[in-house]
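Removed from the display is one protein chain of the complex; every other protein chain stays in position.
Presenting chain A:
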Amino acid sequence: MEEEMHTDAKIRAETGTGSSPRGPGCSLRHFACEQNLLSRPDGSASFLQGVAEKSRERLIRNTCEAVVLGTLHPRTSITVVLQVVSDAGSLLACCLNAACMALVDAGVPMRALFCGVTCALDSDGTLMLDPTSKQEKEARAVLTFALDSVERKLLMSSTKGLYSDAELQQCLAAAQAASQHVFRFYRESLQRRYSKS
C-alpha cells in the first residue's frame, strides 16, 4: 500500500508524487539508478524517474501475485506489459482490469479474477465512483481498490489524500458493489469470445 494513506482527518497528508526541484530552474523529478542487478547478462541497469510509476507497477504486480497460481509454473517468469493508450482518469483501476483480462487470455491459471475500482471524495464528502481526470484533480481524496471475484475481498488499496475512517469504509462498500458490474462485464465479454468458436 502507498505511504500516503491516513485514517485520521486531522493529520495533513502529503500529496505524494510531486516533483522535488533540485535547484532554481530544475524541474526534473527524482532519479534512482541501480546497476548490475541481473547475474546472467553481461550488463544490466535499472533507472527510475519519478516514484509514482514504480509504485503503480509494484501494486499491480502484488495484486497479480496474490491471484495467479504460481506454484503450477516454477522457474518461470510471467511478464505483464501495460501500455497506456489514453488516460481519462482512474488509470490504476483500468490497468488492473487490463492485467486481469490479459492473464485470462494467456491461459495463466488463477484462483480468482480481480478488478480495480476508483473512488473520489470531493470537498463536500460526496463519493464519486470512476472519476474523470478533472474530478480526480479537484477531489480531496482518491482511493483505488482491487477486489477479487470470489467473495469481493480486498486485494490491494492505494489511496491519496485526506479522508476519515468512516469515509474509507463507505468507499470500500461502494467499490464492492461496483465491482459486480465489472465482473459481469468480464463474464459477458468472455462469453462473447467463446461463442464465436
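Here is the rule we use: contacts are C-beta pairs under 8 Å (C-beta built on N, C-alpha and C of every residue); 3 or more make two chains touch, one makes a residue touch a chain; residues count from 1.
As a working rule, contacts and distances are computed from a predicted model.
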Report the protein name recorded by UniProt for the chain absent from the figure; options are "Exosome complex component RRP40", "Lethal giant larvae homologue 2 domain-containing protein", "Cytochrome c oxidase subunit 4" or "Translation initiation factor eIF2B subunit epsilon". "Exosome complex component RRP40"
Pick out which of A:80, A:112, A:127 or A:174 touches the chain that's been left out of the picture. A:112
If the hidden chain were put back, which residues of chain A would touch it? 69, 72-76, 104-107, 109-113, 148-152, 180, 183-184, 186-187, 190-191, 193-194, 196-197
